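The complex appears here minus one protein chain, its other protein chains still in place.
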Amino acid sequence: MRPQPLLEVRDLEVAFRRTGDSPLVVVRGVDFTVPPCSTVALVGESGSGKSVTALSILRLLPESHAHIHERSRILWEGRNLLEFSSQAMGALRRRSLGMIFQDPQGALNPVFTIGMQLGESVRRAEGIGSARQVRQRSLELLAQVGIANPAARLSAYPHQLSGGQQQRVMIAMAISTHPQLLIADEPTTALDVTVQRQIMTLLRELQRELSMAILFITHDLALVGEIAEEVVVMRQGRVVEQGRCSEVLVAPRHGYTRALLTCRPTLGNLPARLPMIDDQGDLTPARASSGPRSSGPLPVVLEVEGVSKSFVVQGAGWRRSRFQALEPLGFTLQAGRTLGVVGESGSGKSTLARMVAGILVPDTGQIHFPGRGAPGRSGRATQVQMVFQNPFASLNPRFTVAQLLTEPLMLQGVGTGARERVELAVRWLERVGLNERALNRYPHEFSGGQRQRIAIARCLTVNPRVLICDESVSALDVSVQAQVLNLLRDLQDELNLSLLFISHDLAVVRFMADEILVLYAGQVVERGKAEEVYARPRHPYTQQLLKAVPQGIPLSAQGEE
Amino acid sequence: MSGLLFLVRRLGQALLTLLGVILLVFVLFNWVGGDPATILAGKMASAQDLANVRHQLGLDRPLWQQFLDFVGQVLRGDYGESWATHEPVSAIFRSRLGPSLTLLIPMLVLETLVAVAVALLVAALRGSWLDQGVRMVSTVAMSISLLVYIIVGQYVFAYLWGWFPVKGWSDSVLTNLRVYALLPVLLGLFVSVAPSIRLYRSFILEEIDQDFVRTARAKGLSEMRILFVHVLRNAAIPIVTNVLMGLPGLLTGAFLLERFFAIPGIGREIILAVERSDFPLIKAITVYVAMATLAVNLLGDLCYRWLDPRVRLE
Partner (left out) sequence: MTVQIYSSMRSENAWSLALRRLWRDPVGRISLGVVVFYLVLVGLVLMGWLGTHWNDPVAVNYAPPTWYATAANRVTLPAEEAWDRTQVIPLYGWTDPLEPIWSEARAAAQRIQPEPVSYRLTLPLGADKWGRDVGQKVLKGTQTSVWVGLVAAFVATFIGTVLGALAGYYGRGVDDLLNGFYGVLTSIPYLLLVFAVAAVFQQKGVGTLILILGLTGWTGVFRLVRAEYLKHRTREYVLAAGALGASHGRRVWVHILPNVSHVVLVQFSQNLVGFIKSEVILSFLGFGVPVSSVSWGSMLNEAQNELILGKWWQLVVTTVAMAIFVTALSLLTDALRDALDPRLNS
């Protein structure tokens, strides 16, 4: 017999009430247990119900909207906490449960100091009253989560801290209660990859020190291996597979888990096309690399010379300071090749993309598109197009797909009449894997991946030679990401497109790029052929970045660190 | 952010806006308004009479000179004589200020207290029958013209039941507060509280839906503490700003009260002035009230920066 589990979720079913509609069941028949002092990961893509499950455990779902089925049970040390009075639940949250959230900025109250918010937890958890004791304990906690100069931080407001520090404060608040269970809901998703690495390390250390259990919720299977002993894979509100990490991650039984594991590009594995999951959860295998692409002398299609950009930051009074977003930099891009630009938030990578696309005007330097006539403002459109990050924001919600696709044709004077333009639009739709039935629909009727296909089709209607992808797959689920990446590759081969591929995700860039540019705080710190940069990074920042990428190796396989 | 620099910058802005107000008032009354001499000299005036009046008012001078004159008037605080009563306009304004404030200040205080209390209650009980009821009642209440409340209130409480004097005013502030201002203040409160409740409720709900409230719940804080400490402190930022910025709006509500209850305040004066086409008086009151509004807005802006640490000045 195993020891009594700390937490047992039995047959959890959650439904959201909808006005004038039947309730929407978002979680159905979920069963899992969390043993004491262990880490269980809850993994799934968006809409899998993983966060709803976590919030149900803390009973933080809004009762007016969400309904937990009467048959469901959530047992805390054997007692059903769905039947707890709100006082008993409050006491449980104060003493035994801690939770950290995805967005630490929003999770901290903006108008109170860190000291006040932390003190509030400390006072309730420890039952201590004196201000000095509370302060002492708060300082200890801040030091424990690795915040430098904790005394100064106590009087700071949340907005004065970086995202990583905010998340550390959240963790300090959560562990102030000596919880037996810490629920971490996507705690590193909003953070840069190097910060993510630090937070993961911290969580692992704290777990060992405080011997608490962690329920770790994430969409990133690669992270799971780093922290969890057991994993529960969810899809569309149901558990599809669960078991020990060492088994599930190494030899997944369910097709969906297998797909999640393989359709995300990794640093080590470089197929020509990624495997994909279809709607039944079945896997289309990867196609092996067809050998290195020709690297002979190719015509240059984009020349960037000494381009830089700064922005005016409005300060108090008449003072305005300039913020240098990008130091002068240059590069060239050859026909049919991909330049990957890697950087974390604030590195200036989006600024670069927008200058090349002609949305921003550079302060210095020049951008040329050799090979075709002098580009005027609208001439630029036929040279370069951009696929944006968020497919929910980049398509005008009030336009039909037909309008979206024919507008650039009309603006560029392609095609002689409406009919011909629509025919062209259909051809592009088919090219990106959609068909003419999409024409009269509005963007909100499509999924994220489909929208990104439409966005790509819209760019291609004007026949650009360079396509900029600014974090174009970052907002997509792993499985959809694979489809879009494959599509981009296919299109590149077929149309001899050059890609400027910008991302914070090193693995994705590795999959796409021939050459790499690493940006840090507006400066190029490293550049070179992709395989060389990844194999032998010279700059410390690149090395740090590469080391921070989650490897997806189960704990047991990692050995002692 | 440096506090002094900010203050200087905002003051500069306010002065520029005031200049705009002066220009607007000038354009309205000296240009759009046509020739005031015809109003002033009467219907039977001869051409010579009109010319005399124009000369007297300086209306035969070029517009830019007239504008400079007006700016000078504003700077000196001397707007000349009323066309109707021939008293100095600034003296009229000064004597009417007291009664208006006697009405305004109690209204503002009571209104804020009642509105915040009710808004907190209905926001905490969002979706309950009480919340729905208050929403429905205040929607209906807001759709009835405030004139009806004043007419009926005065008729029923003062005329019919004799609980309050029908109208009147005295020289003693205390008597005014105890006797004469009571019904007007209550009616004004009744009229203005419904929209405030709705607004404050939305401010509070905006905060209740924030992530930090979920954090506070996860920490095991009591609902009371969450509502009164975490939510209210955040909602206080827009509420305080709004109370201050809403002050001029209350003023206009007081216009009608003053007229109905024969209170010798600014509102009654301006209605009289419009009836009599007393341009100097309207111009003066408009500029004075605009100054007050700008000052209150500045105060509101400072309060906002003081209350919200994200934009706090040092």
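Think of it as A and B in the order they're written, each chain with its own count starting at 1.
Simple rule for what comes next: a contact is a pair of C-beta atoms (placed from the backbone, for glycine too) under 8 Å apart; a residue touches a chain by one contact, two chains touch by 3 or more.
The structure presented is a predicted model; accordingly, all values stated were derived computationally and were not measured.
Student: Determine which one of A:A228, A:L395 or A:A457 touches the chain that has been left out.
Tutor: A:L395
Student: Can you work out which residue in B:Y200, B:F261 or B:F279 touches the chain that's missing from view?
Tutor: Reading the full complex, the residue touching the unseen chain is B:F279.
Student: Taking the entire complex into account, which one of B:G3, B:G98, B:P165 or B:G249 touches the absent chain?
Tutor: Selected residue, touching the omitted chain: B:G249.
Student: List the chain B residues touching the unshown chain?
Tutor: Contacting residues on chain B, toward the hidden partner: 13, 16-18, 20-21, 23-25, 28-29, 32-34, 39, 139-140, 142-148, 151-152, 155, 159, 248-249, 251-252, 255-256, 259, 270-271, 273-275, 277, 279, 282, 285-286, 289-290, 293-294, 297.
Student: Provide the residue numbers of chain A that touch the chain removed from this figure.
Tutor: Missing-chain contacts on chain A: residues 19-20, 278-279, 354, 357-359, 377-378, 380-381, 384-386, 388-390, 392-398, 400, 407-408, 411-412, 433-435, 437-438, 440-442, 444-445, 449-450, 455, 458, 462, 483.
The rule we apply is simple: only the chains that are shown with their structure count from here on.
Student: Express in whole angstrom the distance between the two chain centres, defined as the mean CA positions of chain A and chain B.
Tutor: About 50 Å separates the centre of chain A from that of chain B.
Student: Show me the residue ranges of chain A that touch chain B in the complex, using the header's touch definition.
Tutor: Per the touch definition, chain A meets chain B at residues 58, 60, 64, 86, 90-95, 97-99, 101, 103, 106-112, 120-121, 124, 157, 159, 170, 173-174, 177, 315-319.
Student: For the complex, which residues does chain B have touching chain A?
Tutor: Residues 1-2, 5-6, 8-9, 126-127, 210-212, 214-223, 230, 233-234, 237, 307-310, 313 of chain B touch chain A in their complex.
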